[in-house]
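Notes for the one structure printed next.
Note that this complex is displayed minus one protein chain, with the remaining chains in position.
Order of writing sets the labels: A, B, C, D and E. Residues in every chain begin at 1.
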Amino acid sequence: MQLHKKKRIEIIIERPILRRMTDALDTSGVHGYTILPAHGGSGQDGAWERDGLVSAAGAMVAIICILDATNLEPVLDAIYAVVERQIGIVSVSDVEVIRSDHF
Amino acid sequence: MQLHKKKRIEIIIERPILRRMTDALDTSGVHGYTILPAHGGSGQDGAWERDGLVSAAGAMVAIICILDATNLEPVLDAIYAVVERQIGIVSVSDVEVIRSDHF
Amino acid sequence: MQLHKKKRIEIIIERPILRRMTDALDTSGVHGYTILPAHGGSGQDGAWERDGLVSAAGAMVAIICILDATNLEPVLDAIYAVVERQIGIVSVSDVEVIRSDHF
Amino acid sequence: MDVILNILTANLLSPIVLFFVLGLAAAIARSDLNIPEPFAKALSLYLMLAIGFKGGAEVARAGLDSALLLLILAGIALSFVIPAIAFSILRVASPLPRIDAAAVAAHYGSISIVTFIAASEFLQSQAIAFEGYLVAVAAAMEAPAILTGIWLAQRGRKANSDTQGRERRMPSMREILFNGSIVMLVGAFIIGWITGDEGLETMAPFVVDPFKGVLALFLLDMGLIAGRGLRSSLRMMGLRTILFGIYMPLISAVIATGVVMLLDLSTGSGALLITLAASASYIAVPAAMRIALPEAKPAIYATMSLGITFPFNLAIGIPLYAALAAAVT
Amino acid sequence: MDVILNILTANLLSPIVLFFVLGLAAAIARSDLNIPEPFAKALSLYLMLAIGFKGGAEVARAGLDSALLLLILAGIALSFVIPAIAFSILRVASPLPRIDAAAVAAHYGSISIVTFIAASEFLQSQAIAFEGYLVAVAAAMEAPAILTGIWLAQRGRKANSDTQGRERRMPSMREILFNGSIVMLVGAFIIGWITGDEGLETMAPFVVDPFKGVLALFLLDMGLIAGRGLRSSLRMMGLRTILFGIYMPLISAVIATGVVMLLDLSTGSGALLITLAASASYIAVPAAMRIALPEAKPAIYATMSLGITFPFNLAIGIPLYAALAAAVT
Partner (left out) sequence: MDVILNILTANLLSPIVLFFVLGLAAAIARSDLNIPEPFAKALSLYLMLAIGFKGGAEVARAGLDSALLLLILAGIALSFVIPAIAFSILRVASPLPRIDAAAVAAHYGSISIVTFIAASEFLQSQAIAFEGYLVAVAAAMEAPAILTGIWLAQRGRKANSDTQGRERRMPSMREILFNGSIVMLVGAFIIGWITGDEGLETMAPFVVDPFKGVLALFLLDMGLIAGRGLRSSLRMMGLRTILFGIYMPLISAVIATGVVMLLDLSTGSGALLITLAASASYIAVPAAMRIALPEAKPAIYATMSLGITFPFNLAIGIPLYAALAAAVT
């Protein structure tokens, strides 16, 4: 099977800021992304848990976005503009995909 | 700690097709996989959100499968047979594992 | 954008052992981690599904931890001490992050 | 005339319709109001359990009509036939490609259980009696349309290479017949039937008393989902497709009215059968279409079924179908 | 005196307070007891739907007081003004930096709907009547405090480089006004109002009968969350900050008592307005603060609002505010 080199961005951010992040992604030229719910975690500000929470505050989500390396720079800029003052873990890795038309 | 090189496949597909995908994986020779629920996302067909949905249609899941590189080709073929006509993002990356007996 | 090389650990373990794992991570020197719920999966012990479950037994979670390579060895040791006798898939990959101060 | 207007207004101002409108409005205004998915599913499971159980208990009380078997067969026939009609109309009167037309048609042949429930509530509010076994008819009408839809889509395909050698995408009989909502409806129906009045008495504070409130909350959710769909997809749908979502239920209603006359049903049961025929699926069929016809655009069929036909039936269709049934019975 | 002690004891030994204590104790003992998030959200949605709907039905029955508009304006004014007062106090009497002080202040200007509900239950148990439209006042008081909080935080910032050229982090008017809890409260209120007694009758087995039980379960959840917050954050908060969580509601109560006298409210409505003023938000404002003032520490404002002020109001505040209202009306 022919594999094509792409980039995978993984963004871990707070739930209240999610719509801003997806708005930023939507206008930054990515072709798609998927949001995964998080259950809990820990960081410099202590631990958190999703169970029992009613407010969006205090919950986090992970966003996975697979894209072409040529798009990486502007997309990271758009992401950075959102998370700059915010809690947010952004990591990039190399992946290969089986269909290149989607990205 | 001794690390062993493996491959990590990440499949993002629609909920209704999940059982077909796991059936395909089960018979393709992988030793295991884990399914993560998705919360929402966006692609060429627009955005979707899991909240409020009753039908499996419209929801997506991510499948993570760690396997030996020697298995990669046939497993990708099996995956491709399922997602060929379907929405489905399949990406492969390099990882290292701490116990090689599981894969 | 300046990217910094880090390591990404992904741990897939059983729900009942989660607190032990996070306790181990907390004392191993990582700066943070995020827990994602799993929906189902399959392995040598057969398939499982989260739907309908009341007990923590039988459910799994994924933990994502991004850290500096210099911390990798001790953290993997701490992880291994927990999963040694346990079901647990631990994989390590290379990533790049946009802010290096968090890790 | 006045009577009809009064009934229409009463229906439009019922809590369930108003909660649907609230959801619709909230979604269109992009409010972040939403019902968590597991809770939405729980509401839907509850409604199916309750309506099935009550139907069964009703049958235990009233006895089985010899008409039931005939009625189930008629329902199955409607579910098989309506998609073919819907498909022919769509191919002529809408710009939808064959595959989308087939998928949409399947939705209109199948049924919407919450529309059925809303119709039952409406009949009760009008003190019109109906047979409990209509629930079984509803369950029987869920699946056949799926087969017609798939057949319609595949008839048009050449025996070309991409379907040869590849797994055919038919949902299995298990996936169709043991679909969760069918199992829940039929199972609860049978249990209600077996346990009868005594069972109903123990279960009533759960399946009867809070039923209307739960229904209202579920309709809020449906409004939210419908509004979300309309907001994102209405533009891409074209007037001719949208109109289909309004006149197709009327066509199905007319066909079903014929069956009502043929089988000489009571007014209540007639109204429910017409409602079933006129309603469009939004749970079972969309999922089956993603398996069988993945090329069909979900945005189109989901929006038509939930965003156009469901609100139309809820607001205007149900009283209309009841009037239709009253006229011919 | 004896009467007051009796009332206080009765309140402390009510199921809802005891379930809150159970949650608190379980969390502090690190029990793994927890309410799954979608279920916790469902409970919260139910409570808002029920309280809104009942309020609306009450208005349909009792008619609208000319005082409503004035009362809403007064509520909005309180929500705008209280954060400014809270902020000034915090800057003097606590070591919190400007940005945290502003975020905390916003919470105290806004309201806690479950405190409002607990107060309503308390009044009912004391057979003190209140106007149904207080629900609308509660909804109106949710958002204004957010604006004051943001303004307070930004006033202090130099026109420095990091806010220039960057998107300003104001939550949009949509995010503030069409916030889910406001939409649910106001929407259910309007529906209750439209459908009136008849609507209430159909919905009562859902929105009235199990209400107290659901409230108890929700308070168990709040106890769990409050306990979790206290366990992890109490240490880092400092006595002066903690004390603020107890005397600030009293200050707000006194201010609101002035409004009660000015507007010549009934005892029941007065008690509720005072309670609203004295309560601190734990749903809408925390989320808005994460958007608008991400540098403010959530551990501080969440713990103060849910871990200190909420239990204080639940246990002691509510009976006190009712007594205050009784004294001036």
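Descriptive notes on the structure:
One rule holds in what follows: a contact is a pair of C-beta atoms (placed from the backbone, for glycine too) under 8 Å apart; a residue touches a chain by one contact, two chains touch by 3 or more.
Since the model is a prediction, treat every value here as computed from it, not as a measurement.
The chain not displayed here makes contact, within the full complex, with C, D, E. If you put the hidden chain back, the residue from E:214, E:234, E:251 or E:316 that touches it is E:214. Here one chain is not drawn; of D:45, D:250 or D:328, the residue touching it is D:45. Across the interface with the omitted chain, chain D contributes residues 36-39, 41-42, 45-46, 49, 174-175, 178-180, 183-184, 187-188, 190-191, 194-195, 199, 202-203, 205-207, 209-210. Even with one chain removed from view, chain C keeps its contact list with that chain: residues 14-17, 20, 45-47, 49-59, 81, 84-87.
The omitted chain makes contact with chain E at the following residues, 13-15, 18-19, 22, 25-26, 29-39, 42, 209-210, 212-214, 216-217, 220.
Just so we're on the same page, only the chains that are shown with their structure count from here on.
Note on connectivity: the fewest chain-to-chain touch steps from chain C to chain D number 2. Each chain's centre was taken as the mean of its CA atoms, and the one lying most distant from chain A is D. Residues touching across the chain B-chain C interface largely differ between the two copies, under half of the numbers being common to both. Most remote chain with respect to chain B, judged by CA-atom centres, is E. Its C-alpha atoms superposed on chain E, chain D is turned by 120 degrees; the angle is given in steps of 5.
Chain A and chain E, compared by their mean Cα positions, are separated by 33 Å. Residues of chain E in contact with two or more other chains: 36-37, 41.
With touch defined as above, residues shared between interfaces to two or more other chains in chain C number as follows: 36-37, 93-94. Going by the touch rule set out above, the chain pairs that meet are A-B, A-C, A-E, B-C, B-D, D-E.
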